[in-house]
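Below is one structure. I have some questions about it.
A single protein chain has been removed from this complex, and every other one stays in its place.
As written, the chains take the letters A and B, and residue 1 is the first residue of each chain.
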Amino acid sequence: MSPRRTAAGGRIDRARTIRFTFDGKPMTGHLGDTLASALLAGGVTLVGRSFKYHRPRGVFAAGVDEPCALVTVIDGQAREPNVPATQIEIFDGLVVESQNRFPSLGFDLGAVNGLFGGLFSAGFYYKTFMGPVVGPLKGTRFWMLCEWFIRRAAGLGRAGDAKDAARYEKMNAFCDVLVVGSGPAGLMAAKAAAASGKRVMLAEQEPLFGGAARWSGETIDDAPAERWADEAVAELAGLDNVRLLPRTTVWGIYDGNTIAALERVTDHKASRARGEPRHRHWSIRAGKVVLATGALERPLVFPGNDRPGVMLARAAGRYAAEYGVLPGGRIAVFTNNDSAYRAAAALHRAGATIAAIVDVRAQVSAAASKLARETGAEHLTGHAVVDTAGRQRLRQITIRRFDAASGALSGAARRVEADCLAVSGGWSPAIHLASQAGAAARWDERLQAFLPPEPTGGWVGAGSFTGAFTTQEAIAQGLAAGAAAVGATPAASKPPQAGGPDLDVTPAPVFEIRAKGKAFVDLQHDVTAEDVRLAHREGFVSVEHLKRYTTLGMATDQGKTSNVPGLAIMADAAGRTIPQVGTTRFRPPYSAVSLGSLAAERHGELRPERLTPMHDWHIERGARMLAAGLWFRPQIYGQPGETVEQAYAREAAAVRAGVGIVDVSTLGKIAVQGPDAAAFLDRVYTNVFSSLPVNKARYGLMLREDGLAFDDGTTWRLGEHEFLMTTTTANAGKVMQHLEYFLDVVWPDLRVNLTSVTDQWAGAAVAGPKARDVLAACVARTGVDNEMLPFMGIVRGEIDGIPVTICRLSFSGELAYEVYCGAGHGLAMWEALMEAGKPFGIVPYGLEALGTLRIEKGHVTGSEIDGRTTARDLHLGWMLSKKKPFIGSAMMDREGLASPERLQLVGLVSLDNRAIANGAHIVEGKQPPDDPHGSIGHVTANCFSPALGRYVALALVKGGTSRHGTRAHISDPLRGRFGPVEIVSHHMFDPEGSRMHG
Amino acid sequence: MAEYSALSLLKNALSANRDWKPAWRKPEPKPAYDVVIIGGGGHGLSTAWYLAKEHGITNVAVLEKGYLGSGNIGRNTTIIRSNYLLPENTRFYEHSMKLWENLSHELNYNVMFSQRGVLNLAHTPSQLDDFARRGNAMRHEGIDAELIVGAAAVGRLVPGLDVSGSARFPIIGGLLQPRAGTARHDAVAWGYARAADRRGVDMIENCEVTGFLREGDRIVGVSTTRGEIRAGKVAVAVAGSTGRVMKLAGIERLPIESHVLQAFVSEALKPVLHTVVTFGAGHLYASQSDKGGLVFGGDIDGYNSYAQRGNLPVVEEVASEFVAMFPGFSRVRLLRSWGGIMDMSMDGSPIITTGPLPGMYLNCGWCYGGFKATPASGYCFAHTIARDEQHPLSAAFTLDRFQRGILIDEKGQGATPRLH
């Protein structure tokens, strides 16, 4: 066993040796160790490098507040950078690397930055790197050159680039009371709340419950506090209404008491069981939250305070008491308050030599003095540490006499040998969650700390979170909070009694020892006390300016150790009080959260896939699928050796010459039912629907309230009070919402019910001169001749025993029918139509051919109804009824919507026999850069038209109608295309519509 | 006050940085100014600078209720681009881009504009066509744009991106604006403040406007928490607070809704993302700061809000999209999130105008694109204030365009602000 290990005690299992590697070097620890405790036990003091000056840094804390000892955890191909060594539970096979060093942790070239500390003062980069105003490095170029180097020097760990094999999951939970933190206050709160029988959850960020009880060395009800905690946890674990969440950090409070928490499910295991997630993202709706999040120790700021071996006193005490590790052989303590004496006692009990206890206060409490005597340390009150020495680890500290009131140093410097310095600068309640929830923190002069704001009603606080720094107070507050959270009165029985030294909880208001040398406030970002004073000199006095200018508190620890000392130094420089400088509002997350957990199960499956009933058929027939929103639709059914263009031209030609079939199941379909359905549609559509006879369909256009075109489609009157509305695939959801809004909010008196039936009906369009023949061959129980089924007529019949509804309507301009059946029969209906069509040479066609047919006809889709066009722009002015108001009618005639200079729909015919790509622009003459601002419009849809034998397109062109018959150019500089086109009417094929009426 | 330069840094380093002076003065407000600008954010500060620089108007105060730059200028994802579709926007934002390109020199303050490119990813052929239309619109206005075709080409530009065909939304290309990029947001506020201050403009912090002074219909000044201040002209540039401030002037309704937008930053990482990338199958934009943090954001939360904090669904959605794009980032950790209040207009485009009351000038409606507009917004607003007319570049950004139906609707969503 390592000489740094104690013989007994703590949470580790000395019988179990765990093997891991650090920077490739094999190391060992024990079950229960964190990486930090194992490294300390192995005598490793240099763990990381700081951000800016690449100074050597060791373990500074023992928990979530660690600013220095950051490493990268390697898990196969996956990398997790910037993990505090204090939060990694070691397991066999753990691989970790140090980071932000080159070429090695021991010898880092980046450390040269430290020599230029004066130049690299706070905000130095705002004042330089601007470069010359002329020449090759003008503009932003010089800066970008410098930036290239700066970026490489910055950053901490390296992220992985391989897909993470681990699973992440999200869990929703509901409880009456969520207790955050499991120290004596949290445990008492959980017990008190659980006694009511209500649902209680208890979240603890560490692997073990108990918080301060695990290391305080106190007794509770005459048992060691640690044992009392274990018993309390065992009792809670036995209750059905309590859920315990270890390794779970509550990191955010959102509206409605929605609590976000991260559970690290398997980070401490060598392997994950099947299906076991790495992290679980909890979204907890809690009736009440009890915040028992404790307090964070803050350091003192003095020259050399960043040397490996300097650490928080609580951390040093915890390593000894909880992990059985002595962070040094000869330990000095430096404090402004009594709590560090407890740490000194714990270290002494564990076998460490306490070289000295240096206290800035001239007088300390009797209890503290007694503890100091017991450790056998030299007790130097009214002294301060003014410097440290040692290369990559602490070797010696320098002490001088110090006056806490004036901050003045006096007397000769004394040097004390020590390889560890345990520092305490007082305590800051962990008020982060309360601050996220709203109000500002309150400064308490006696405790020299920000206390939480008044509770909002969503939470209550307990324990040192509220500034109640003694265990007895924590117990009492926990009891009260737990009872209050369930609306009960606390039990009358005597609360557990804490036993321990009667320490003074108030610190001396000393934050910094001003002496020669670099004194760090933010240890990770290398923000020094001088940087804070520089920010003051330059006017960056408000706390937010201080933070943003110096980067203080912006590191991975979010200023857990640095915020208050930084504020105190600024307050001193500015001659203000700390609350006058202010406190920053804490933002979620409390501590860093993996993106994978937030993405949880949706990762890789960001959105569902929507497939039509005929999907597999399309795939089997070689269809190439295209995404259309969440839907997948066939683009083409390619044959071997065909290009996309050849395939769709063949399909489209087959429709015009014979017959084709296309899957239209994706169209939005809304059942509009009720006595007022017709009246409703009259208000919704620009044209009239109340006059539509039963069993007839009509093409309809909707506008938005602002008078611009919204969506189009056919609506079928299936009965006096029953319509089936179809919408474009893309707008199905929006149209539904639009209609529901009007029914609920604007016209609640209309007796209309809406049901989205998009997924309930499968549809196929059969189009082409032989379409009627195909239907005649397979449709039973109805005729489909012109008499029975005229243009826009509707019949019901059967295909292969499947009930179908058939409407004769045409998007292609051919004789065409849309055939609908229940979605479950979609494939059978489709196959029956294919079978019936065989003798007629039926061809399935995809979106490209569908597009080609509609472009030839000049029919519009979402490419033209793009939210900026009006009905008139699209030549649909004839659909605007003058007989009735409709949605959008009041605003559609505003001057800007009626201007003749607007973009209007036209057709384009290529004059150089080359394609006219979508997204190309139209210019009158020259292309850019010769003709700036020359664009007069753009192409919305294009194809090779087999019917016309030309490349054609639809386009929106300024004053388009007036340009019919003129020449222009398409200009597509992005794809290197420029060529002549003729502007024509958008009705390019069969403008009279004789084919579809045939 | 001394110029900033490498030399001044060196000189000051030798004197232990003891001689640096405040970046701007902290004057007491004077009783009257020629122009009072309400709002010490990016747009207010840049307006002050261009009033001084372009129009010689220096008897100006910028009133800020908190600290300078406390609003959206310090809460955004720092993206600068001019890759718009509609000419009213392309021209305006391209002018902004040109101002950005020389801004550090103009202000003698390194705003760290880094032209690392903005790449919009396309996932379907029709989306790529839409990008082609936009890119061509840019090229026709003299703006740089490139169409990137093919997943492999995208993969070469942005290592780490999932360019596999098996992705739920496979990447097939994108639109790149090479001159676009990012800047250091706070530095923009501080740089403008310092530069304007050097020309004599007063920065009045912790000075909240509580009312407007009137003579008849005319606005002649403001009452503030630091007393009454009279002004020849009062300009309002308060972004998300527009509704609140204008109500003080009796303007109860405007074509604006205030919405909360969250932004996110990860822990610092070694360089991994060199361009700004946007996801096309949802709404996500991401870049990496010089410090190493991945900076990213998505949609607004989607409801009226004046609270500078949002809710969990957007956090989860944004993370999902990010990890879908970069599967290797699942173990990267979110460090901090925050919220800003966006002045969402009814067509997604801004308002820079005289009025709506005599003596008053209004600049608002930036939705969540205000950061990149900072220079041009101030430039045009200063022109409007100085000359009582629209600048040609912002001529379309009037308040009456909604009545007249001359809309600038980049996304075609109509009067539903949450969709812009």
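Everything below uses one rule, namely that a contact is a pair of C-beta atoms (placed from the backbone, for glycine too) under 8 Å apart; a residue touches a chain by one contact, two chains touch by 3 or more.
Note that contacts and distances are computed from a predicted model.
Per its UniProt entry, the chain excluded from the display bears the name "Sarcosine oxidase subunit delta family protein", taken from "Quaternary amine transport ATP-binding protein", "ABC transporter permease subunit", "Response regulator" or "Sarcosine oxidase subunit delta family protein". Check B:A122, B:A237 or B:L254 against the missing chain and you find that the one touching it is B:L254. Summary of contacts with the chain left out: across A:E740, A:D759, A:D785 or A:E901, the touching residue is A:E740.
Taking the complete complex into account, A:P885 is the one of A:G411, A:G517 or A:P885 that touches the chain left out.
Even with one chain removed from view, subunit B keeps its contact list with that chain: residues 242-244, 252-258, 302-307, 311-313, 346, 402-403, 415-418.
Residues of subunit A in touch with the missing chain: 254-258, 285, 438, 683, 705-706, 737, 740-741, 743-746, 748, 885-886, 889-891, 894.
Convention: only the chains that are shown with their structure count from here on.
Averaged C-alpha coordinates give centres for subunit A and subunit B that are 22 Å from one another. Residues of subunit B touching subunit A in their complex: 4-6, 8-10, 12-14, 16-18, 20-24, 26, 66-70, 74, 87, 101-102, 104-105, 108-110, 112-116, 123-126, 128-137, 139-142, 145-147, 159-160, 162, 167-169, 181, 184, 186-187, 190-191, 205, 266-272, 281-282, 288, 290-292, 309, 311-312, 315-316, 319-324, 327-338, 401, 403-407, 409, 411-415. Those residues of subunit A that touch subunit B in the shared complex are 51, 78-82, 116, 118-119, 121, 124-130, 133, 139-140, 143-144, 147, 150-152, 154-164, 166, 168, 170, 252, 254-255, 258, 260, 281, 283, 436, 530, 534, 537-540, 542, 544-545, 548-549, 551, 554-556, 558, 587-589, 592-596, 598-600, 602-607, 609, 626-628, 704-708, 863, 866-868, 891, 894-898, 917-921, 923, 928-929, 931-935, 938-939, 971-975.
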